[in-house]
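Here's the structure, in structure tokens; my notes come after.
As you look at this complex, bear in mind that one protein chain is not there, while each of the others sits in place.
By letter and in written order, the chains are A, B and C; residue numbering begins at 1 in each of them.
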Amino acid sequence: MSKIRVGVLGATGMVGQQFVRLLRDHPWFEVAYVAASPRSAGRKYADAVAGRWHMEEDMPEAVADLVVGDASDIARAKKECRFVFSAVEMDKKAIAELEAEYAANDVPVVSNNSPHRWTPDVPMMIPEVNPDHLDIVPAQRKNRGWKKGFLVVKPNCSLQSYLTAVHALRAAGYPVGKMILTTLQAVSGAGYPGNASLDLIDNILPFIGGEEEKSEREPLKILGRIEGGQFVNDESIRISAHCNRVAVVDGHTACVSLAFADKKPSLDEVKKIWTEFRGVPQALDLPSAPARPIVYREEPNRPQPRKDRDADKAMALSVGRLRECLVFDIRFVALSHNTVRGAAGGGILSAELLRAKGYLD
Amino acid sequence: MSKIRVGVLGATGMVGQQFVRLLRDHPWFEVAYVAASPRSAGRKYADAVAGRWHMEEDMPEAVADLVVGDASDIARAKKECRFVFSAVEMDKKAIAELEAEYAANDVPVVSNNSPHRWTPDVPMMIPEVNPDHLDIVPAQRKNRGWKKGFLVVKPNCSLQSYLTAVHALRAAGYPVGKMILTTLQAVSGAGYPGNASLDLIDNILPFIGGEEEKSEREPLKILGRIEGGQFVNDESIRISAHCNRVAVVDGHTACVSLAFADKKPSLDEVKKIWTEFRGVPQALDLPSAPARPIVYREEPNRPQPRKDRDADKAMALSVGRLRECLVFDIRFVALSHNTVRGAAGGGILSAELLRAKGYLD
Amino acid sequence: MSKIRVGVLGATGMVGQQFVRLLRDHPWFEVAYVAASPRSAGRKYADAVAGRWHMEEDMPEAVADLVVGDASDIARAKKECRFVFSAVEMDKKAIAELEAEYAANDVPVVSNNSPHRWTPDVPMMIPEVNPDHLDIVPAQRKNRGWKKGFLVVKPNCSLQSYLTAVHALRAAGYPVGKMILTTLQAVSGAGYPGNASLDLIDNILPFIGGEEEKSEREPLKILGRIEGGQFVNDESIRISAHCNRVAVVDGHTACVSLAFADKKPSLDEVKKIWTEFRGVPQALDLPSAPARPIVYREEPNRPQPRKDRDADKAMALSVGRLRECLVFDIRFVALSHNTVRGAAGGGILSAELLRAKGYLD
Partner (left out) sequence: MSKIRVGVLGATGMVGQQFVRLLRDHPWFEVAYVAASPRSAGRKYADAVAGRWHMEEDMPEAVADLVVGDASDIARAKKECRFVFSAVEMDKKAIAELEAEYAANDVPVVSNNSPHRWTPDVPMMIPEVNPDHLDIVPAQRKNRGWKKGFLVVKPNCSLQSYLTAVHALRAAGYPVGKMILTTLQAVSGAGYPGNASLDLIDNILPFIGGEEEKSEREPLKILGRIEGGQFVNDESIRISAHCNRVAVVDGHTACVSLAFADKKPSLDEVKKIWTEFRGVPQALDLPSAPARPIVYREEPNRPQPRKDRDADKAMALSVGRLRECLVFDIRFVALSHNTVRGAAGGGILSAELLRAKGYLD
């Protein structure tokens, strides 16, 4: 089987670099095209990124030699690749327009960006949670008169540290009514240069602009349903989020207290549900799917960012410290890798699901 | 006025050092006696602590020259000082017995230790919150046949980062019914050597043994009342705490969501209540009392440990980010200095209150 | 005595804030004027700095209410103050011209900036090391036709962690011939936002642009002499510096190996020389002068940034670990506070020396 040629828009930025790194030796996809701002266009990728390669592994050689295209040159992208991962860094309105234009020009977009998260017919994917949301693609095309293109996005990284665990409980017949949670988020979530070291040595930042709102609203769409060619939120769950930045490189941790809407499982049932949970990516054996989407750690002081973020290719959620909540029903700690599971890796998994479902044929 | 002679038990340990540091130039008290384990006894304080002085300021010279006593030698302490601050490090049972024996021998004890926190007739003090709990001293003496001695303790440091803010709301007529909170606690709370740096570089620890239970139970006694010569908990409030250790030297931060039991103030009223709150220590103008017990920060990203822990001699609580909670009523971030306000400084403030109320005459 | 009115150019930046903080309650000087870029001009200082006040203490109230001037408006500065501290942030050429113009207009400038460090008739001051370099002021005025104005600068912060210790040895009759040293420098030296936290969590940066060259060259001028109205370097000493950035907020540490040019003191003599060293600022009892410019720590693991940077108002050098060098003669560790001693505090000490010598009458 020959590999599907993919492009990475915004390939010189930090998320773009993650896409490039994670797609090295991918069994289905190969990075055939990289694009960025006009400033980088025309230069070899290695040169355009020189001194700004933030990954701990060296750059894949095949990509190093690619000549960077201009992200606004859709015609070129169309020639070079079958679909694109988008991590362009522009103002939100410009991103929204550019991504739609790619789709209109028959180039599907799997976007890491936020502008289309609330576009009513654009699915916001966590493949283990809402794989059926891809069913909106035909309606999306119809709504907009697109033929081969479409648009798929991923949610904010912070909620990915716990939402799959909540979904597993719902799927097992235990709908959740209320959640109060506090995150301790890694600095890589702010990009580079991101947070000043002066703000995080012997310190924490108890505020991340816009993050709490995203953590509280995006799950409602992800857990929602398709109706009349667009998404309807699940408003039956209420979430309150406190978001903090801490001196951790990668890995967002969440301390979650949760009240069930209806009946309440025992702690042992909860652990069993999490441990046995498998989603569509597991059923389809997608290349980037973790074998077990949720890993329960029995140690009293886990999960921890440095020890657990890389679980199963950094794609698994690690959960621990499940116990009764004195106010709600249960509480626990959950953690996932924000720039892999929560960003580029999650996008790649969505693309794998798209391909498995025939949308990239 | 000549100063009251005080002793510090466990003076060579980290909290003992804080007592020594904070009592330098105290207007009412002077450190006249230091005691520790037999291993240190008989040596000059400076020598006993050599290489283990953890304060950022140098040791007060007057104390450096004191000869360390044996903490078990109560007769000597009785000769040397009027009362003692206790920060001895022994097993819990031994501490409980030793402190009671000091009190039985006419040496009042203001203890930083936990063993007597749940002794029914021992007050667990936050002077701005429950100054009237000192009224139990006569009953305590009577219960035990003590004459001049008595026993007073301070609560766990973690709850001190937010309980005064909760008390101020209650005192203004807004009782609190439920709280879910997450702490990000400084490593100094674990003493020295305490947490391994391997555990806190590029990492957080989502667990502190026993801390959540203390954070959930101790407020009930502090907010309780005296009845029949002992304390009765206020069981009208339910608290659920998630406690984390982070790479911060000093300063515990808490992210708090709170539901009122009854009527609910506006956000502006809450700020007004906090800003205007003054307690008995302020009314009495006690030397270690912060001018304003609660400092409200309007900046969107405050309080922060490094910037706010030292507010008003490290004795004020800093609060910020007050906003509606999507699940409960309000949420906010609160912070205080764990080894000053939450430990030695809090003990000194209690002693000042004791003296102002005539218990140290 | 009424205080001398001073201005702070670049008052909204990080070093400017340090000047404002350190001049609170200064016995000789009062901040009567603050100036910054046109963007800040016309606003109250508190408003211009809102959300960007990086000091751990709150802003002095008297300064908070000052209306910020435009740093390029020299006429206004001349009316408002007797002299200025300059911490303006512009390109180097613009700074050089602006500072010279202030001096030409009778407003003396004590600058924290680097552009005039190598101007042949501008003294680069460490008041304990080269107080006599102020003797160039008459020649400087004559060279340039200035009347009341003049220009004085301070050297790079990194060399201030050890140069006074080297000078003390020279002054005691032990000239130094060669030094190889490695610095571990604090992030505050890079300003705000400065170093990205992604670069300093679980990491060090083994490079600081331009820092090694400054560390190697500036001492030659500081240790040099005045000849014919300008400075002549002392080329008898050779220095090789390795400069690193580490995850420390404040306090530059240097590991120094040193060979004497000529005769060699014993280790005990070296300690004695350092401990007894006093400079002109001490003789004149200048307000910001540390009582002992060099504090020798006998503990085997000192000096350390967090414990020693604040020694004597953060103006003293802390030195420790003196021992034989297996290649050169001696080696030791030296440390000073980079943003106080090495920046604003050093500038204030220079101004105090200028006033004591009558240059600000």
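The criterion applied here is as follows: a contact is a pair of C-beta atoms (placed from the backbone, for glycine too) under 8 Å apart; a residue touches a chain by one contact, two chains touch by 3 or more.
Computed from a predicted structure; not experimentally measured.
When you scan B:Leu200, B:Cys243, B:Ala314 or B:Ala351 for touch with the missing chain, the hit is B:Leu200. From the options C:Ala46, C:Met90, C:Ala261 or C:Cys325, the residue with contact to the chain not on display is C:Cys325.
Of the listed positions C:Met59, C:Ala247 or C:Ile273, the one in contact with the omitted chain in the full complex is C:Ala247. Screening B:Ala32, B:Ala172 or B:Val249 for touch with the missing chain picks out B:Val249.
Contact between chain A and the unshown chain involves residues 50-51, 56-57, 201-202, 249, 299-300, 306-307, 310.
Seen from chain B, the chain kept out of the figure touches residues 54, 187-188, 192-202, 247-249.
Residues of chain C that touch the chain left out of view are 178-180, 182, 184, 199, 201-207, 209, 216, 238-240, 242, 244, 246-249, 253, 255, 257, 300-307, 320-321, 325-328, 331, 333.
FYI, only the chains that are shown with their structure count from here on.
At the interface between chain A and chain C, over half of the residue numbers appear on both sides, which makes the contact a same-residue one. A centroid comparison over C-alpha atoms places A as the chain most distant from chain C. Here the CA centre of chain A is 43 Å from the CA centre of chain B.
Inter-chain centre distance (chain A to chain C, centres taken as mean C-alpha positions): 48 Å. Contacts with at least two other chains are made by residues 201-202, 249 of chain C.
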